[in-house]
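Missing here: one protein chain of the complex. Every other protein chain is in place.
Per-chain residue numbering starts at 1, and chain names A and B are given in the order in which the chains are listed.
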Amino acid sequence: MVGPFAGFKWLALFANWKVFAEGFLTTLLASSLSLCLALVLGIIFGVLGSTHFKFPKAINRVYVEFIQNTPLVIQVFFLFNGLPHMGIMLPVLAVGVLGVGIYHGAYIAEVIRAGIQSIHRGQMEAALSQGFNYVGAMRYIILPQAARVVLPPLANQAVNLIKNTSVMALIAGGDLMYRADSWSSETLHYGPTYVVVGLLYLSLCFPLANLVRYLEKRAEVSA
Amino acid sequence: MIQLTEVHKYFGHNHVLKDISLTVQTGEKLVVIGPSGSGKSTLIRCMNLLEKPTSGKVVVDGVEITAHNAPVAKVRQQVAMVFQQFNLYPHKTVLENLTLAPIIVGGVAKEEAEESGMKYLDRVGLRAKANAFPSQLSGGQQQRVAIARALNMRPKIMLFDEPTSALDPEMIQEVLDVMVDLAHEGITMVVVTHEMGFARQVADRVIFMDEGEIVEQGTPEHFFINPNHDRTKLFLSKILR
Partner (left out) sequence: MKKVSLIGLVLLLMLSLVLVGCSSTPATTQSKEPADLKAIKDRGVLKVGVKIDVPKFGYKDPKTNQIDGFEIDLARAIAKKILGDEKKIDLQAVTAKTRGPLLDSGEIDLVAATFTITEERKQTYNFSDPYFVDYVGLLVKKDAKIAGLKDLNGKKIGVAQSATSKKAIQEAADKLGIKVEFLEFATYPEIKAALDSGRVQCFSVDKSILFGYLDDSTVILPDNFTSQNYGLASKKGNDALAKLINDTVNEMKSNGELDKLITKWGLK
């Protein structure tokens, strides 16, 4: 009997290590770019959501509710197959980065909004009374304090973001998951493939998850 | 220096300021007293537009800050405020609390801001705490730092919103001492407080507010010897005991 983990399958896998190295690099690239995008969007929309004005609040709600309540797969599928019907043909890496970045931007916006709202109202008043404008008060007074509160959930989002870049496998994105699906289904050596790919994802996410724990501990100590 | 004209303020259906007109002269020390909920905190917060009047006009140092597109932030640099809850920046050291706004907002050079900051810390007796964080200080010390922070803005007006109400009794005096010391300078001061001793010692004028109106105003002597209104008498009898 030939088991899913037969020795020759492992050998074939390691002989084709370049396939997985390329996928790993693509996943790394897509993860870092979409994390940057998600942070920028998250900060902007999180700040909008924490204001006391109706219009920016409404913008925040529309973005967050729409993105959080539709599956990432559909959003990415829309970017990949929907936009071309409107004449916009984004490269597949851009589709992955935009899709995952916008998706996690919504979650990060909620994290940041909660973080900002956890900062006492008097901080904003003190800053305003000293002549800061709203943006300056946010930048120098509120956000640095909120950062301490939001760092653990933010790192947690980063972990999820890395895992969710695997959605690119659905749109032939060339990422680690795509290479794994492609190679394993071609050779049927799915056993070793998903073990190795799982370990590669683990090697990205585990250090971050540990960072989360460390940050949480630190936040507890300083609180 | 500060001029309020027919100011009204509503919170929802709650009419907290009713047609207030008031002028504070340059260099005047004005003390506002009154029971809680009387609108005195809202009044002082209208003076730097932390509360926006529902109607009426507020003019500070010749600028109508209630006007559309008024340079509010610019005016606020001249109007420092000390809060009941201190509101120091917890992520900054004591000295950084003093220098942050002058450097970022006022455009003062870092060295200059630090030098003057140390001077004001010296003045409130906390030079040694320059590198401590607010959380390492007592309440009285924090409020003194807040006053030094206000001073380091080189303001023309100082607003105090119940600066001793959140303090343990034994710390009140150290803060009042600093305020009395300040009052002897030419700076314009508006102080919301229950500290009658302080009022008697420094106030040029005392205002008694109740239910959103200025019920009575006059010199401290007038208030403590011969107030006109029953409401004033009732309030004073309660807090003077």
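Worth pointing out:
Criterion: a residue touches a chain if its C-beta (ideal position, glycine included) is under 8 Å from a C-beta of that chain, and two chains touch if they have at least 3 such contacts.
Remember, predicted model here, so these are calculated numbers, not experimental data.
Partner chains of the missing chain, restricted to those shown and counted over the full complex, are A. Of the candidate positions A:I108, A:M177 or A:L200, contact with the hidden chain is made by A:M177. Against the chain not displayed here, chain A makes contact via residues 1-6, 8, 72-73, 77, 80-85, 89, 163-164, 166-167, 169-172, 177-178, 181-182, 185-188, 190-191, 194-195, 198.
Just so we're on the same page, only the chains that are shown with their structure count from here on.
Each chain gets one centre point, the mean of its Cα atoms, and the points for chain A and chain B are 46 Å apart. The touching residues of chain A, when paired with chain B in their complex, are 120, 122-123, 125-133, 136, 140-141, 144-145, 148. On chain B, the positions that touch chain A within their shared complex are 48, 50, 73-74, 76-77, 79-81, 83, 85, 87-91, 100-101, 104-106, 149, 153, 159.
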